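Before anything else, here's the structure in question.
Missing here is one protein chain; the remaining ones are kept as they sit in the complex.
Take a look at chain A:
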Amino acid sequence: MASISELYDVTWEEMRDKLRKWREENYRNSEQIVDVGEELISEHASKLGDDIWIIYEQVMIAALDCSRDDLAWSCLQELKRQFPDSHRVKRLVGMRLEALERYEDANKLYDSVLQDDPTNTAARKRKISILRAQGRNTDAIRELNEYLEQFVGDQEAWHELSELYINEHDYAKAAFCLEELMMTNPHNHLYCEQYAEVKYTQGGMENMELARKYFAQALKLNNRNMRALFGLYMSASHIAANTKVSAKVKKDNVKYAAWAASQINRAYQLAGRGKKENKCSMKAVEEMLESMHITMS
């Protein structure tokens, strides 16, 4: 089996830089990390210097994702030898126990870390992920709420909580979490769009209006967000189709929906230009928009 460096013709520096890029941008491409990292560790360990420890950590987590327990174990041994009393390494030990489904042992380990250092966020978050892995969603929600009471600024945690609430169909609370995220990241179009979707799902005239506004905001932040464009079309049509709205509101929303539909058409046209099937796909888009048109039943 050819090694990565032969297959792709890259040097070890390039492999190391690729790993760093994946680490900094939080990619979860575990199989690739395992392949590249394993080769880097086995062949070029001496050249990496002090970088090797953080690469061990990265490869170990990726190995757990791919069920490569042998690789994870060897990385862990190296790290334990170098950093015998480190909380960070203890977290990795706990993660391996979680991967083996030994949740009790993992929990005991995290509790000991927390006794030593009550401000350690990593251990608390792992405990919550254990609850989630066991399917105990309500317990996870409760623990996560307590965690967030102490550490209000943790955005990852807010996002996780919003996902949990959506799973439990508690849309009002999910909206609250997403509002926190929108405040801390006002230029992130994805949070606006998720918030709008939650509001749309909640239903009701006020929420529909809010949904439409936030879909528009998401589009303003990123003109190419197709989901937001469709969302705008749907929410505007929904409001327009409601018999209880005033004439002005109805007219405005019909205008918005028409504009959204024209933009959708434009988008598909631009995407399909130069291809033979463009005419057919344009017709398909027309029909799709027609079928999505909301009528009050």
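Just a few scattered comments:
Rule of thumb we're sticking to: a residue touches a chain if its C-beta (ideal position, glycine included) is under 8 Å from a C-beta of that chain, and two chains touch if they have at least 3 such contacts; residues count from 1.
The rule is short, and it goes like this: contacts and distances are computed from a predicted model.
Taking the options "Cytochrome c oxidase subunit 3", "Elongin-C", "ER membrane protein complex subunit 3" or "SEPT6 protein" in turn, only "ER membrane protein complex subunit 3" matches the UniProt protein name of the chain that is not displayed. When the missing chain is restored to the complex, the residue among A:106, A:128 or A:210 that touches it is A:210.
Residues of chain A that touch the chain left out of view are 118-119, 149-154, 176, 179-180, 182-184, 186, 210, 212-214, 216-217, 219-220, 223-224, 229, 256, 259, 263, 266-267, 270.
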